[in-house]
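Sharing a structure here in structure tokens format.
Heads up, one of the protein chains got dropped from this complex, but the rest are sitting where they should.
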Amino acid sequence: MAGMQAFVGVDTLPWLIALPLIFASASFLLGPRAARAIAPAGLVIGLLAAVVLAWQVAAGGSQRQALGGWAPPLGIELYADGLTALMLLMTAVVVLPVGLYARVYFERQPGVAGFWPLTWFLIGAMNALYLSADIFNLYVTLELLGLAAVGLIILTGGVQTIAAGMRYLLAALAGSLLYLLGVALLYGAHGTLAIALLAPLLAPAPYAGLAAALMVVGLLVKSALFPLHFWLPPAHGGAAAPVSALLSALVIKASFYLLLRLWLDLFGTISTAAAGQLLGWLGAAAILWGSVLALRQEKLKMLVAYSTVAQIGYLFLLFPLVTHTGAGAATSALAGGVMQALSHAAAKSAMFLAVGNMILSSARDDIASIDGLSARHPTSLFAFAMAGVSLMGLPPSGGFVAKWLLLQAALVAGQWWWIGVIIGGGLLTAAYVLQVLRCAFMPAPRGKIFQPVPRTLEFSALALAVVSLALGFVATGPLALLTGHRS
Amino acid sequence: MSGGLLYAFTGASLVALGLYALIVYAHLLRKILAFNVMGSGVFLVLVGLAQRAGAADPVPQAMVLTGIVVAVSATALALALMRRLFTDSGATTLDETD
Partner (left out) sequence: MSLSEAFPLLVLAVSLGTGVVIFFLAERRRRLRSALNLGGATLKLVLVGVMLWGVFGQQHYETRYELLPGIDFALRADALGMLFITLSAVLWLLTTLYAIGYLEGSPHRSRFFGFFSLCITATTGIALAGNLLTFFLFYELLTLSTYPLVVHRGTDKALHAGKIYLAYTLAGGAVLLVGIAWLYSLAGNVEFTQGGVLSQFPPGHHAALATIFVLLIAGLGVKAALVPLHGWLPAAMAAPAPVSALLHAVAVVKAGAFGIVRVVYNVYGIEFAADLGLLVPLAIVACVTILYGSLRALVQDDLKKRLAFSTVSQVSYIIVGVAVFGPIGTIGGLVHLVHQGIMKVTLFFCAGNLAETLGVHHVSEMNGVGRRMPWTMAAFTVAAFGLIGVPPMAGFISKWYLGLGALAAHMPWVLGVLVASSLLNAAYLLPILHAAWFKPQEGPWPVETPRGRFETDWRLLGPPLVTALLTVGAGLLAAMPFSPLDWAKLIAAREYLR
């Protein structure tokens, strides 16, 4: 890591936001061809910046920076600790293969001019969200993220997709407004927006509980937790494959991250164990509901979308285990939840890309159409299988590490009922992953022709699947970053 | 009741009404209007709660301005989507497109 020394003094924080925005403007102004050409460079630079930041945080602790030198509450402050660095890394790592995939994927569909500007905007909004340190800035970035996501969904739209985008937009806006109302209450009571300044001022009181509830509910809508998940399957299932990958892997994680950040850093004094249990049980219901519905789907992308609904439930299992449970359980639970977020991002994006390949190849989008695919396109199937292994929580994968940590947290905290939820969820996941995989082993129907799929598409899916498995082996690094430098 | 608190309560009621309308009404234009009513309600709360010792507090005003900009862009997007849906399929509610 000697080369990293040169980057010690570099100001990564503002660049992580500015760079995507610059690329967004350039992509818009220069047109789709030029945008497609400059995109890989931007993605690679973005990844480098995230790596440098992670290294800086690991070496030197968390960072703060006031933009333009204006201090809060009038100015905007950026803040990066271990959790932020991990989220930024996750974004950069996932966006690179998906971007390379999209370059080739949209070649076949001319006229999708808005993809690159919208994607850069999406990345910029996400980075800004991860780096924000005050609750209003978080609202703004959340809204930007939602608008960009809606734009991406309706890019390749038939009527169904536009309707799905509309549903998503309305749900997202409602959620954001509830969140903003919570912000208004908190500001009204304490006169500050910065999380670091607000946290010590909060005490259990009706208005604080109301504000917290509003913000949590608003974010639950955006995170599509059962029963507020109604908008997700049509939106993620109806969008183009690379867009679905971005949505399921990254956009959902942003609102989850926000909820986690607020829960840990802001609502520490007012969150109750009961509220934590409620979130956990909603998560359990999501796992059950999502998995059962995934089993009943006939279309590939809808199956993967319902799988997202189920996997989001896993993320919320960390809340009851981190609230008033003692240091050992809380550390394990946080580590498990974050690992789950990271490995789900890699695995779900791999799955959507692989499914996109399968649909391209068989020219149909239902599960039965992939009978016999294993002979022609083993790479995409392999990517799907590896991603499935991570989602099931089988070793060796990041999903297994996450499952293990959550199990340990449940055992140490004495909340053994989550063990059944975690294990049962894994078996349900196996059921629907298998439904797709077994079709591939069946012989192809007579006369079935599988179209060839460009190598880039297959290997970007495979790369992401490998990442989700590799997370199982290199978990110590991210976990050290997470626990060592959360202030 | 002070002026600020009155604004705040009005705002809260607007949010509640807007949310109800957003969920219950099926016609897309009504939903968009409901969202705007909700937004106005939140801004009212922001302004109402932010009176500090009689002096004007710039921060909530900045927040409201930002919020209005966001709401306008979002409304524009929603209206554009609605128009596209209408021209493509003649539907004015989401249920008609299922």
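The first chain written gets the first letter, and so on, giving A and B; residue counts start at 1 in each chain.
Here is the rule we use: a residue touches a chain if its C-beta (ideal position, glycine included) is under 8 Å from a C-beta of that chain, and two chains touch if they have at least 3 such contacts.
Every value quoted in this text rests on a predicted model; they were computed, and no experiment measured them.
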{"item": "For the chain not depicted, the shown chains it touches", "value": "A"}
{"item": "Candidate in contact with the missing chain, chosen from A:Leu13, A:Val412, A:Val436 or A:Ala461", "value": "A:Val412"}
{"item": "Candidates A:Arg364, A:Arg438 or A:Arg455 - the one touching the absent chain", "value": "A:Arg438"}
{"item": "Omitted-chain contact residue, chosen from A:Thr141, A:Thr323, A:Ser374 or A:Ser460", "value": "A:Ser374"}
{"item": "Missing-partner contacts on chain A, residue numbers", "value": "374-375, 378, 389, 394-396, 400-401, 403-405, 407-408, 411-412, 419, 423, 426-427, 430, 434, 438, 441-443, 472-473, 475-476, 479-480"}
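Keep in mind that, in the parts below, only the chains that are shown with their structure count from here on.
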{"item": "Touching residues (chain side chain B, partner chain A) in the complex", "value": "8, 12, 15, 19, 22, 28, 31-32, 35, 38-39, 41-42, 45-46, 48-50, 52, 57-60, 62-63, 66-67, 70, 73-74, 77-78, 81-82, 84-85, 88-89, 91, 94, 97-98"}
{"item": "Complex interface listing, chain A residues touching chain B", "value": "73-74, 136, 140, 143, 147, 150-151, 154, 159-160, 162-163, 165-167, 169-170, 173-174, 177-178, 180-181, 183-185, 187-189, 191, 193"}
